[in-house]
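The structure is given below, and queries will be raised subsequently.
With one protein chain removed, the remaining protein chains of the complex are shown where they sit.
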Amino acid sequence: MKKEVLFSYAVNMIAVTALFAVFVLLFETRAFGNSTQYIQGIFTTACYTIIMVTSLNLVVGFMGEFSLGHAGFVSVGAYASAIVSNALAGKGLSDLTLFLVALLAGGIAAGITGVLVGIPALRLRGDYLAIVTVAFAEIIRVAFCNFPITGGGKTISGILKLSTFYRAFWVMVVCVAVMFLFVRSRFGRTVKAIREDYVAAAASGIHVTYYKVLTFTVAAFFAGIGGGLYAHYMTAMIPTNFNFMYSAELLSEVIIGGTGSLTGSILGAAFLSSLPEMMRQFSQYRMLAYSVVLILVMIFRPGGIFGGWEFSLKQLASSLSGKTKSKAVQEKEGM
Amino acid sequence: MAEKNQSKPPVLRTHSLGIQFGGLRAVDDFNIEIGESELVGLIGPNGAGKTTVFNLITGVYQPTEGSFYLNGIEMNGKKTYQIVEAGIVRTFQNIRLFRKMTVIDNVKVAMEQKLHYGLPQAVFRTGSFWREEAQLTRYARELLDIVHLSGKENLEAGNLPYGQQRRLEIARALATDMKLLLLDEPAAGMNPIETEELLEIIHFIRNQFKIPVLLIEHDMSLVMNICERIQVLDFGTTIASGTPEEISSNPKVIEAYLGKEEDAPVSEEVRENA
Partner (left out) sequence: MTFPLFVQSLINGLNQGAIYALIALGYTMVYGIIRMINFAHGDFIMVGAYTLFYTIPVMTSAGMPAWLSVFLGIVVCAVLGVLVETVAYRPVRKAGPMSALITALAMSLFLENLAMVLFGAKPHNVQAIFRLPTIRFLGVSLPLNVLLTLLIGVLMMLALQIFVKKTRLGKAMRAVPQDRFASVLSGINVNKIITVTFAIGSALAAVAALMYCARYPRVTNDMGSMMGIKAFIAAVLGGIGIIPGAMLGGILVGLIEIFVKLFAPGWYEAITYSVLIIILLVKPSGILGSNLGEKV
């Protein structure tokens, strides 16, 4: 049993490294010519959006609860990491170390905020939870507009540009991998059970509130890391960047990509975040198109495009070699 | 109030347990004592308060009067997950499975409390993670075996036929370290063959795990067959308690189910002879 698992881990690692190698090749040989910088920028945006969207999926897709205030956690992470990198700059740390420390600081700050928000908020459900998350995110925004350390409502700039595409890529890989491991463990199982039927989950001895707050905090942590990436790429930001609109955008990407499917979030976020750049001239139609797609998805395919399905190299390999087919047939016949 | 001649307290003891909703006394002065390995039935007409009793002793409702004790420890005021942790486990009248999860995951979720590994171990996939998950899978498979659901572990729970869903529910209840099993109409909707299987399973549980079972049931054949003692509720109060023979010939019980003798349907013999 363990050998199988190690093997599949190795396969996934190799696939990811191969993907990275492809990117390195494309960029180092300047395959995109003058647009190389620009394209790298798009990919970096995709990386942090992927982290933000997959983390939100943990709460919305796997746990089945609402969060319309995810941008609030992103902003906490963004500002916290910016403050830390600013404070530690020039103190002899290498760029990479500074980057990682700042990101971690952002994640932890966001995680702490997640606990503080989650404990009161998660007593509510559905509509009320949604509104309360908006309220908390707005309070964070107003707070940042009033604190001098976060710019006092004005843009802060001059954040070190530490988010190169290569670093962003690997941060994204690590974050997504950790989220996968979280889902494929007792935590994922329990959270899914809570989503399915929280009364039955409680009757199975699960401390529902504890798990809800835990998942919420983990999601907030990763949102914070995404925020840190954002801050050190954009190098300038203002609290209104992280408004209700942004939270709504992230939520839309989760829904469209597929609730309960990390694959869907990755592909959805990657695609939807690079779209506006590639369609510059249509930028004003972007959110319009999002909302139409969202409505269509809700009516015709509520689970999202990839709803609940995860891509697995192992499954792909075995289905190609025809090995799993007979087993699947057996299972369908209820043997 | 005086304990019987035993060194151990009964597994379940309720003392004047009751709940009032506004002006309605849904359950009034409910007293019961269940010892180890007993099979007790709780019957009564619809709306008599049987499920409410279950809700009271699982923390879904808080009693407005009286108290209940699990192995001598008072359980009033505890929340559901605490009562479950303490060992009272129930199945529901409407099956509440995790429909979109696999059969084996349903059982594994019920064994959540047995796991010890934390978030770091899960993320870094340490030895304790693998060990505990493997143990979990082994034990889950054993339980599925007991309820005759082996080989179906990767099916979606919602896709199982009704009778198998019921058995899965029981497997889930077994998965916890329970000290008392509450079955709420376990035979509802089952055909005679499935009911027979259910009887076997309940007996097996009682003999193998030595845990007492309290069941609510309308299927008289099951109740008479399996229960050693029966308590009858009507309008929230206990109207009779005793062995199956005593209960089936108790006029108050018959009256509760069928109405008073004057209104009872005239028997066929009488009609024929008239």
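As written, the chains take the letters A and B, and residue 1 is the first residue of each chain.
Convention: contacts are C-beta pairs under 8 Å (C-beta built on N, C-alpha and C of every residue); 3 or more make two chains touch, one makes a residue touch a chain.
Everything numeric in this text was worked out from a predicted model, so none of it was measured.
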Task: Of A:Val11, A:Val115 or A:Ile131, the one touching the omitted chain in the full complex - done: A:Ile131
Open item on the list: Looking at the full complex, which residue from B:Thr14, B:Asn55 or B:Thr91 touches the chain that isn't shown here?
Closed with: B:Asn55
Task: Positions on chain A where the hidden chain makes contact - done: 64, 66, 68, 120-121, 123-124, 126-128, 130-132, 134-136, 138-139, 142-143, 145-146, 153, 199, 244, 248, 251-252, 255, 284-285, 287-288, 290-292, 294-295, 298-299, 302
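Just so we're on the same page, only the chains that are shown with their structure count from here on.
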Task: Parts of chain A lying in touch with chain B, wherever the complex brings them together - done: 1-2, 178, 181-182, 185-187, 189-190, 192-193, 196-197, 199-208, 214, 218, 308, 331, 334-335
Task: Partner chain A, residues of chain B touching it in the complex - done: 58, 79-81, 84-85, 89-90, 92, 96-101, 105, 108-110, 112-113, 115, 117, 119, 122-123, 125, 129-130, 133-134, 151-152, 154-155, 172, 175-176
